[in-house]
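Missing here: one protein chain of the complex. Every other protein chain is in place.
Moving on, here comes subunit A:
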Amino acid sequence: MNNLQRYILLLCLISLTLGCDSDYLEKKPQKSLLVPTTLSDMQAMLDNSRELMNVSPYLNIISDGEFRMLDAGLNGQARAVQNAYVWSSEESATMADWDIPYKQVFYANVVLDGLAKLSHQDSQEEFNRIRADALFFRGLAFFNLVQLFCAPYQQASAEQQLGIPLPVSSDVNLKMPRASLKASYEQVLKDLLEAAPLLENKPLYLTRPSKAAARALLARVYLLMGNYTQALQYAENALELQNALIDYNSVPTQSAISFPLPLNTVNPEVLFYVRANTSFLNNASVFVDSALYNSYAENDLRKKILFTSALKYKGSYVGTANPFQGLSTNELYLIKAECLARADETDLAMNTLDVLLQNRWVSGSYKPLKANNPDHALEIVIYERRKELVARGLWWQDLRRLATDSRFNFKLERTSMGVVHQLAAGDDRYVYKIPLDELAGNPLMQNP
């Protein structure tokens, strides 16, 4: 064998033993792919705003009677929308309103589980903030679910009533049963109360929760639970941080959309941005309920700013015709007024409403409200809630929580495809059925 041949033989043997380098297979197949491990990865998941985190359920807007849809339009809607529109007790095959909040919960849980594995000495502040963000998102998602799929909260019976599954881990294989309604609300409160002190006063984006947003949401949750003391407390706390109102006299009435997108133009009332996951209100055959429309006084600017003369809605704080379902100062004034009215602080309640409504009426035309008694004050507040918080999904919550209050006996009625549908206060159909695709994989107790 000559030298060349020896060399070649050696080369052969070396090359046959190559490829034992295990690092070779550690290369990421896609650069944009990440296994979420760093704080900025966690932040990026929570910042998935448009598609997921700042999206809310919407069937409440379809059910609550604020808007009516012509038969032609309804024909083309998804089954779940049709069911919601006519308050059908039919179980829907699948419901985005069930799936999306749980997907938000999943993202929040992935972040919370991921954070638990991180050592966080270096950036404790950022760590805490992201953790608080995740808790807030989870609390909000659970709260939204409870408003759709559970009976209204009653202190006395909450322990016996069915709540929702409460996954608090990112393990998708855990099939959670329905917790009690009490436990569900407790989880919401736990998440929000833990988040509130850690949240920023002024986050970089309105799509991230702020301290004021957490307080505002807590005010809403306590109101729904009938805990008016705490609701008042948190509404006031939130207003301490942000109390600005838009003077509607400065809003052009001719615009096709009255309010700008709050994300890059300031909308001083918005505390937290959430867009309902529907283009329902954009549909050419959807119009505001004429009774609601006619309930605005002529000098009430909301009539022209929230609606077109053709009864189309244009007053969303989202900046498009999509419904705004976030948190804003105007709701806080209303919560505060209601809690005051319920605490028999009639004058204070009316004064609070005056602050809001002065910004809603044509300059100089507004006359301060006067209530004869606390009941009257409450009635005025509820009446104003309806007119102020259009397309927020809040009216559905109000209808549910006021069902047991004999002072209010709201009864919904609408005609669709020649059939008259009615929904009396306290009807079982105020609670949506859990979709069938959930039950197929997770045998939960169905709602009545």
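One rule holds in what follows: a contact is a pair of C-beta atoms (placed from the backbone, for glycine too) under 8 Å apart; a residue touches a chain by one contact, two chains touch by 3 or more; residues count from 1.
To be clear about the criterion, contacts and distances are computed from a predicted model.
The protein name that UniProt records for the chain not on display, among "Gluconate 2-dehydrogenase subunit 3 family protein", "Ribose transport system permease protein", "Multisubunit sodium/proton antiporter MrpA subunit" or "SusC/RagA family TonB-linked outer membrane protein", is "SusC/RagA family TonB-linked outer membrane protein". Across A:E91, A:E379 or A:D437, the single residue that touches the chain missing here is A:D437. Among A:V110, A:L192, A:A214 or A:L245, the one in contact with the hidden chain is A:V110.
Here the missing chain is touched by one residue of A:D99, A:E200 or A:D427, and it is A:D99. Listed by residue number, the positions of subunit A touching the unshown chain are 4-5, 8-9, 11-12, 15-16, 18-19, 22, 24-36, 40-41, 44-45, 47-52, 54, 75-76, 93-95, 98-99, 102-103, 105-107, 109-110, 164-165, 167, 170, 172-176, 204-205, 207, 255-257, 261, 263-264, 273, 284, 314, 319-321, 435, 437-442, 444.
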